[in-house]
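Apart from one protein chain that is not included, each protein chain of the complex appears where it belongs.
Order of writing sets the chain letters: A and B. Residues in each chain are counted from 1.
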Amino acid sequence: MIAGILDYSIYVPKYRVKVEDIRKAWGEFLGTGVSEKAVCYPDEDVITMAAEACMGIVKRGIVNLEDVKAVFLATTTSHYVEKELASTLTTFLGISKAYTLNLGYSIRSGTSALIAASTYVKSTSEKALVIAADTPRSSLFESIEHEAGCGAAVFVVQGKTDDVVAVIEEFAAESYEVLGDRYRVDGEERPRSMEVRAYNTKMFREITSKCIKNLLNKLNRNINAYNHIIVSPPIDGGRISMDIVRSIGGSPEKVCMPMISNIIGDCGCATPLISLAYVLDSSKPGEKILLASYGYGGGCDALSISVTERASDLQNRKLKVKDYVDSKEYIDFKTYLRYRNLAK
Amino acid sequence: MKGEVAVIGAGHTAFGEYPEKTYPQLFAEAFWEAIESVDKGIDPKAIKAVFIGTLGSGGSQLGNLSCAITGDLNIVPIPAVRVENACASSGFAFMLGIMSVASGLYDVVLVGGVEKMRDVAGLRGRYWLGVSGDTLWERLAGTTFPGMYALIATRHMEQYGTKPEHLAMVAVKNHYYGADNPKAQFRRRIDVETALKSPMVAGPLRLYDCCPTSDGATAVIVCRSNIARRYTDSPVYVLGLGAATDYIAVYEREDITTLRATVEASRSAYRMAGIEPVDVDLAEVHDCFTIAEILAYEDLGFCRKGEGGKLIEEGQTYIGGKIPVNVSGGLKAKGHPIGATGTAQVYEIFKQLRNEAKERSRQVPGAEIGLTHNVGGSGGTCVVHIFGSRR
Partner (left out) sequence: MAYIPVPMYWGRIPEKYRLIGYRCKKCSTINFPYRSACKNCGSKADYEEVKLSWRGKVYSYSIIAAGGSPPEFVNFERAVGQYPIAIVELDEGPRIMTQLTECKPEEVRIGMEVEATLRKIYEDEGVIRYGIKFKPVRIKQ
């Protein structure tokens, strides 16, 4: 046992645009695996989305966030490249004496934050707040922009595992150089890819499979012990995730698909944690979840999570993932351009 | 204090857009007109102090404007002070000016105001339109000046059933009189339909509900009443004055459909003058927005609370009605160079009480008691003066 999850919440902006509308207005849709996606209102950014996700925890009232003593914040699309990011949130939440860690650089940073926070609380008797928030963006000539969504996820973890809804049993990681699959250069607004598809996919498969196998070895477990498997990101509509699971001997039906990103879009480093929240919302006590999260450039985290008896309270939660996903309003393509400031 | 001070001269530039005139040049124009308006003549050296109202729009002379003016007019070394209370700057300059005369310190004083609003445009210009509200809360909620009065209008319509038509009628009346006033910025009459079709600025206020930005200056000469006959046989006496503040931000006030500062200031003024609202023959009120004139009818006691719409609908604020209001065209049609408006109102009353409005259609027949009402921002400051042709 490493740490326990006390509560969690997500936030997805209200506004959505349909892929069909983009295809009609732009002439083509350059993404895959997405049918509609979330769009930030012009006054939202990763920090405000993170704040809203935290408010979900505050409103539920199970955890008093002012008791939290550490904040691990992950994002790859911050407004600032130099500034303490978490301080806006510690001030917003009234958290004092907090240790904060601002993570980024890769869409793996959401799960990395969860792992770092878990090891932190394991050695202290404190609670930690894990936040992942992203709003990927690129140009309309790039598939990254077409698939881009936005969202945030928040988890509260502690070392003791009583009263928790799920336990993080173990983790494993893998790190190996991958060149040009997806990267963003300092000073540039848009991520790029060298688009060597076969190479990119091969590295994703290899690194992720190795990482999952490392995890299974540590626990001396078979992949079929898991009821839910999340492999992020869902490249190529998730087809590759299913291949990876199949290659390790698992059954593709257990792969969490679609992964929510098909209707809210690519949420960068928040995607794996939003998917975890979604799975937790409807999982049953005793079930096991495997979460693998790959980061371009390359590296992977894998976590093994076990759902506890307290999880039956999960079914009656207020503000579930579905509540945010389902409360939406569609905007048209020209509004999409204005909100994303793409008409420059 | 009643009747201790008299107005003996007044000057008023035509309000509008004058890129070729600097603010000292505009003020000088008003100054010379005031000097020349003194019936028996006056030597500028008779003036012993100067009070000038201005917001300082554009920021070209934020510091020490007072001596920039006395220097330009070559009336140094007399004392001078810049007075600022947003749109009520020169109204308060007038109040301080007459207080300085009534105290016995100075016997002849120059009071006036000047503003150059049209020199800065676009984003730079918009900065200045929001400075008279609460910065941290009103401005950062995303509004400049019209939005604050719009909040008042929304509530007045909800509480009293005031209609957009009532607002339009105020604009129509003020343009009606402004068309005959050569000092006015707008010289064309309009109708209710035009006003109701104009573009929205801050709902429910439309373009024709809002006063313009203007360049202009006004100046007034006051003296101790017992020496007024040296200068004119028909001085206009200051019978009453009252001033007040209210919370700067609209949201801080308990009842936002009334300007408490107007109520308090006018009460003090009526008391000092020993009169009731019904005794007033004409009023120059602060119609920065049409809703502000409707509030003024109520807050100055010309009608009951909530019946401001009814008063304009019945035509009672035209000449011939119960209480002619803004026969100069008001801020709406005459223009509103922020610092110059207060003493512009005094200029109008001065002319009217001496039966001197050149355009006879604008003269209120037999006017003997006049009232000026000058408000700063959305009602944070207010000063009311009452004038009489008899002491």
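Just so it is clear, contacts are C-beta pairs under 8 Å (C-beta built on N, C-alpha and C of every residue); 3 or more make two chains touch, one makes a residue touch a chain.
What you see is a predicted model; the values in this text were computed from it and never measured.
*Asks:* Based on the whole assembly, the unshown chain contacts which displayed chains?
*Replies:* When the full complex is considered, the omitted chain touches A, B.
*Asks:* One chain is left out of this view; which of B:V7, B:A28, B:A150 or B:V222 touches it in the full complex?
*Replies:* Of these options, the touching residue for the absent chain is B:A150.
*Asks:* So one chain is hidden, and I want to know which residue out of B:E29, B:E115, B:D134 or B:E284 touches that hidden chain in the complete assembly.
*Replies:* Touching the chain that is not displayed is residue B:D134.
*Asks:* Which residue from B:P199, B:G320 or B:G366 sits in contact with the chain not drawn here?
*Replies:* Counting the whole complex, the residue in contact with the absent chain is B:P199.
*Asks:* With respect to the chain omitted from the figure, which of B:G142, B:P182 or B:G366 is a touching residue?
*Replies:* B:G142
*Asks:* Residues of subunit A in contact with the chain that isn't shown?
*Replies:* Interface with the chain not displayed, on the subunit A side: 14-15, 41-45, 47-48, 51-52, 55, 59, 79, 88, 91-92, 94, 318-319, 323-324, 327, 338-339, 341.
*Asks:* Could I get the residues of subunit B that touch the absent chain, sorted low to high?
*Replies:* Where subunit B meets the chain not shown: residues 59, 123-124, 126-131, 134-144, 146-147, 150-155, 158, 199-205, 249-252, 256.
Please note the rule applied: only the chains that are shown with their structure count from here on.
*Asks:* As a quick test, compute the distance in whole Å between the mean CA positions of subunit A and subunit B.
*Replies:* 61
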